[in-house]
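One protein chain is absent from this view; the other protein chains keep their places.
Chain lettering (A and B) follows the sequence in which the chains are written, and residue indices restart at 1 in each chain.
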Amino acid sequence: MNDTAFEPFLRNAWYLGAWSEELSDGHLGRTIMNEPIVFFRGPDGKAAALEDRCCHRGAPLTHGQVVEAGIECGYHGLIFNGSGACVDIPGHDNIPPQTKVRSYPVVERQEFVWIWMGEAARADESKIIDFQFHDQPDKWPNKKGMIPIKSNYMMMIDNLMDLTHLGYVHAKTIGGNPRAHAKAEFDAMPTENGARFDRWMMDAAPPPTYKKAVGFEGNVDRWWDFEYVAPSSVLQWNGAIDVGKNARENQDQPGFHLRLFHSATPETEGSFHYFFSAANGYQQDDPEATEVLFGEIFPTFIEDKEIMEVQQARLELDPGRKLVAIPSDKALTHARQTIRRLVAEERAEMAQAAE
Amino acid sequence: MNDTAFEPFLRNAWYLGAWSEELSDGHLGRTIMNEPIVFFRGPDGKAAALEDRCCHRGAPLTHGQVVEAGIECGYHGLIFNGSGACVDIPGHDNIPPQTKVRSYPVVERQEFVWIWMGEAARADESKIIDFQFHDQPDKWPNKKGMIPIKSNYMMMIDNLMDLTHLGYVHAKTIGGNPRAHAKAEFDAMPTENGARFDRWMMDAAPPPTYKKAVGFEGNVDRWWDFEYVAPSSVLQWNGAIDVGKNARENQDQPGFHLRLFHSATPETEGSFHYFFSAANGYQQDDPEATEVLFGEIFPTFIEDKEIMEVQQARLELDPGRKLVAIPSDKALTHARQTIRRLVAEERAEMAQAAE
Partner (left out) sequence: MNDTAFEPFLRNAWYLGAWSEELSDGHLGRTIMNEPIVFFRGPDGKAAALEDRCCHRGAPLTHGQVVEAGIECGYHGLIFNGSGACVDIPGHDNIPPQTKVRSYPVVERQEFVWIWMGEAARADESKIIDFQFHDQPDKWPNKKGMIPIKSNYMMMIDNLMDLTHLGYVHAKTIGGNPRAHAKAEFDAMPTENGARFDRWMMDAAPPPTYKKAVGFEGNVDRWWDFEYVAPSSVLQWNGAIDVGKNARENQDQPGFHLRLFHSATPETEGSFHYFFSAANGYQQDDPEATEVLFGEIFPTFIEDKEIMEVQQARLELDPGRKLVAIPSDKALTHARQTIRRLVAEERAEMAQAAE
């Protein structure tokens, strides 16, 4: 496949809009798929998302404040509740029914605030990713972050689905010898709604950080499991288990375990919000270990941001130009095929509905 | 009326181009309605306005300097007088007749430098606003300013013609309790070339600043008089007179008087120059009082700038989208109807002339 770089948006899908902890303090403005949105909690504590634009004179609601009845516009004081209905116009008793702003379906679950960007009637909660590790803070203590990146969201999926970049982009941090992993076993495949790959290094010396974390005494079987879930999340599981314990058949045995959740929520065609959660599955009793983990991965995400942003700038000069595929693109090619199929299906449905 | 946010320019109209005091020191560059203009005084001291672009190689005249014969281009030294004629090409005796730049009709009066942006033949000085308070520095000492604002000029007219924003935008400065003014009597109406409203609070306690300024001992009748004069000026008169003196029939009696002149001269479709003059009609003998007045209103104009700029950014995402009217829009709706009528009339005339 020699294909182009950018992908359009899938509309009827759940996107990660915010971490729950981001709504603890008032409201939060964030543009998703070119739409300015204000997230806030209503008086019932329920997360809500409205268009960040007062219907009266167009002022952004993020310029106002959260009050008891909802969010109050900072220009003339209109108040809207979590469903977007205007519940107060100062000085006036009658509220014209058209005084309302667009609301978005929102589901808060497992510390994620998911938002549905398509037709509200199609918002199906069963399609939300179940990331049960956030439900088990004792077993998987985590720390979360968000980095804005000026690049099409699929550049992030490319990045995560092809680890041959480690030795170059991350040469100064986690990269190591770019050719050392050549003997790893690699398998990539499409899934129903995405793609996945796993890499195994059998009977290998554990990295010093693994050894220090869990006290391996001999060689280990190591793996990298990455699953892309369309439109824009990647679930990563890194681990290692003592040689001879049939790690491939039973990956859940004690050993070294690290889970990362990545989500690239599109802001515009050329930018996205990179959300990540890093869950420590190896020294769960040590809060410092989770901080250290976060402190180690954060600089690598900044390295990814740098390369993706210069890559984006170059690709924008001629977005229709074909890229040249090489063998290590196998997993990202599956990911690209999935998102293209889903977008094509959605467009076909919309065309049919419009007839 | 549910209408859109932005208005086009009225071309055949006088606009406030500068305060007289801005021309005291050389020349001044300012873009009006997308046209770059250089204001300067010719050798006769008369204010002039030329296109800020040398006809020779296009250099901005603002990059040059005012000399005895006019304004000298900073690139090759051509000199243009106040009517735009080239009066000197260094080293050459013959000046080709096409060596000239566009000039604009200018009238300097009452400390305003008015500029006519349409057909020069239609420039009618009788249509200039007569703001006689600038003629009476003893009775109305004033201080002037200008703030650049990134917003369509009519956002400023909206802002001034609907004071319900005071309690929100100016909550930290002059706002007070947003619902306290609910009992004010409000009347709004169209005028021949604009719109006006007045608000009265009868038999009310004077605000501390009023009391301190003029020594009221009991309650007062207070008013807010705002008149929009198309295309882009608003004349404001705030005042208060002791109860029982028939203030509504005779507003010119001694008491507290404050006059503000506001003008939103368009720079581009999405920005304007906000000119303002604040005239102290209550402590005329105390220069410090005029400074204090200016110092109090200036921060409120910055608050207006902030809200108008975020409002503009939001509205620009979809300029054709309808706004939802609420009852407090009454005066601004009259203003909008006037400017739309005038623009429509001008366009009809131009279309007819083109036939």
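Following the convention adopted for this analysis, contacts are C-beta pairs under 8 Å (C-beta built on N, C-alpha and C of every residue); 3 or more make two chains touch, one makes a residue touch a chain.
What you see is a predicted model, and the numbers here were worked out from it, not measured in a lab.
Of the listed positions A:Glu7, A:Asp158, A:Asp198 or A:Glu267, the one in contact with the omitted chain in the full complex is A:Asp158. Set against the missing chain, the residues B:His92, B:Arg122 or B:Lys139 yield one that touches it, B:His92. Residue B:Pro36 is the one among B:Pro8, B:Pro36 or B:Pro190 that touches the chain not shown.
Although one chain is not displayed, chain A still touches it through residues 2, 5, 158, 162, 164-165, 167-169, 178-179, 182, 306-307, 310-311, 313-315, 317, 323-328. Residue-level contact of chain B with the missing chain is found at 34, 36, 52-53, 55-60, 63-64, 72-78, 89-92, 96, 98-99.
Operating definition for what follows: only the chains that are shown with their structure count from here on.
In this assembly, the C-alpha centroid of chain A lies 49 Å from the C-alpha centroid of chain B.
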